[in-house]
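Notes to accompany the following structure.
Omission of a single protein chain aside, the complex is shown with its protein chains in their original locations.
Up next, subunit A:
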């Protein structure tokens, strides 16, 4: 298995360059390779220069360790992998806070997350994917109904709308559901222009939510992978 160095993007000074092949790896998120921890015992490093050490310790957030641990040739110390997992968790929490704070998601989404466990580890993504699939169909139906010059069947449109509203509220997509309410109000008044503008907002909100949820699932996938590399590989 290919073993590469992995350098997390935290504010750390570069490690000591004493033992050759220590690369600074500033690749973008998508390109960051995984690394495997090589279970060789770590060597103690003697600081070459007390002055340099003092300087390093000023900026090194890990100076409490008393010494610098060099980046091993073939991998990272275990505790560094913890940083990657921590960063991913922070990213995930930040994204979720944003979504809740903006009213895009509500506590029903939390309920979905609570229902996910070892016996059903992909429950949230399964349900959300079903939601995406259904929603796109419903949105297309709504648009084709409204764009039809001879459109008059508000009842039929109402059925699609109710379905969309129901599944959005079951997912916890609060903002989308609220736009659906406005859409329904326009539909009750047979206000076609109002319905069209509501539909536009709906499509926009839906795209936004879909992108954010994809992002969330990507972070979660990365977390699973990061957790996976904590265990030493057998050669």
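Here is the rule we go by: contacts are C-beta pairs under 8 Å (C-beta built on N, C-alpha and C of every residue); 3 or more make two chains touch, one makes a residue touch a chain; residues count from 1.
What we mean here is this: contacts and distances are computed from a predicted model.
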{"item": "Name per UniProt, for the chain absent here [options: \"Signal peptidase complex subunit 1\", \"Vacuolar protein sorting-associated protein 29\", \"Response regulatory domain-containing protein\" or \"Calcium and integrin-binding family member 2\"]", "value": "\"Response regulatory domain-containing protein\""}
{"item": "Hidden partner chain, touching residue among A:141, A:163, A:178 or A:191", "value": "A:163"}
{"item": "Which of A:171, A:186 or A:216 contacts the chain that the document leaves out", "value": "A:171"}
{"item": "Interface residues of subunit A (partner: the chain not displayed)", "value": "108, 111-112, 114-115, 117, 120, 123, 126-127, 130-131, 134, 162-163, 165-167, 169-172"}
